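Report on one structure; see the data block that follows.
For this depiction, one protein chain was excluded, whereas all remaining protein chains were kept in their positions.
Our next item is subunit A:
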Amino acid sequence: MADAFHAAHPDITIDIQLTPNADYWQYGMPKDFDTVGLWYNKKLFDAAGVKYPDATWTWQNVIDAVQKLTDPGKGVWGIASPDWTQENLFNTILQAGGSIIGADKKKSGFDDPKTLAGLQYALDFVTKYKVSPTAQQMTDTQPDQLFASGKAAMFADGDYDLPEYKAAGLDADVAPLPAGPDGKHATVINGLANVVYAKTKHPAAAWEWVEYLGSKEANEIQAKTGTVIPAYNGLSADWVASAPQYHLQTFIDQLDVAVPYPVSKNTAAWTKPMQDTLDQIWGGKLDVQTGAKQIADQMNAALAKE
């Protein structure tokens, strides 16, 4: 299967080696990729008389803006800062100069003080400045729903939620994520791939389908419907043009500062306890230092088993 894959598509095949010392390779037909941007509601910014976010913004600009944007009387929050990892925390951790997982995939980055700073920044919106809904509120009404219904002025979110905001007819736009305290820009990039089960009984049929999904035609469908940024080289312009009311090029431009989504051989074994602990921190039951230490310990234990 892998040989056929290589022979048919020498240019677009990605070899994914999950750990440096793994004794096997996995192959996938690239489907799409996504980055995260700072979505903002223009109407709420205009009403508060705050300048729109742009590429020059840092954390401090966001902190200043959200306090002006928050209007409890109208039920409007400056930002929605949930304990979501891909959209929020992984990015703030990287902007602070911290890391989620070591380059060798053997050690957690959660005991790094800079990682802690990234968590603290996102949490401060909820607990210190009180400009973000609480964890309870964002559980009952998801942050993307709050943003789509004009209850939150800003929300860091992936390009994949574009269809939701487009459908809501939101007068919004998207800016690059703000730079961290040392001027560091970062976003996680995540790509999906269509794969074939190694022990499938129908390799030929499965391959035909996956091959079609990797074709220009299939990628154009993803692009022109504005579903997601297609993996096929050269088609991202079609995706950007699918919703001219938003500066979608922002998501493509951020590729320069993009960091691969953190994974290891058995990612779910540590992301679940990590999310559980983050839920406790955001729920106010655990302080961020203790929580980060707990995540580091759980993660290191899980990684040691790989």
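As a convention for this text, a residue touches a chain if its C-beta (ideal position, glycine included) is under 8 Å from a C-beta of that chain, and two chains touch if they have at least 3 such contacts; residues count from 1.
Simple rule for what comes next: contacts and distances are computed from a predicted model.
Per UniProt, the protein behind the absent chain is "Sugar ABC transporter permease"; the candidates were "Outer membrane lipid asymmetry maintenance protein MlaD", "Chemotaxis response regulator CheY", "Sugar ABC transporter permease" or "Quinol oxidase subunit 1".
When the missing chain is restored to the complex, the residue among A:37, A:53 or A:82 that touches it is A:82.
Touch with the hidden chain on the side of subunit A covers residues 75, 82-84, 133, 135-137, 139-141, 265-266, 268-269, 272, 275-276, 278-280, 282-285, 306.
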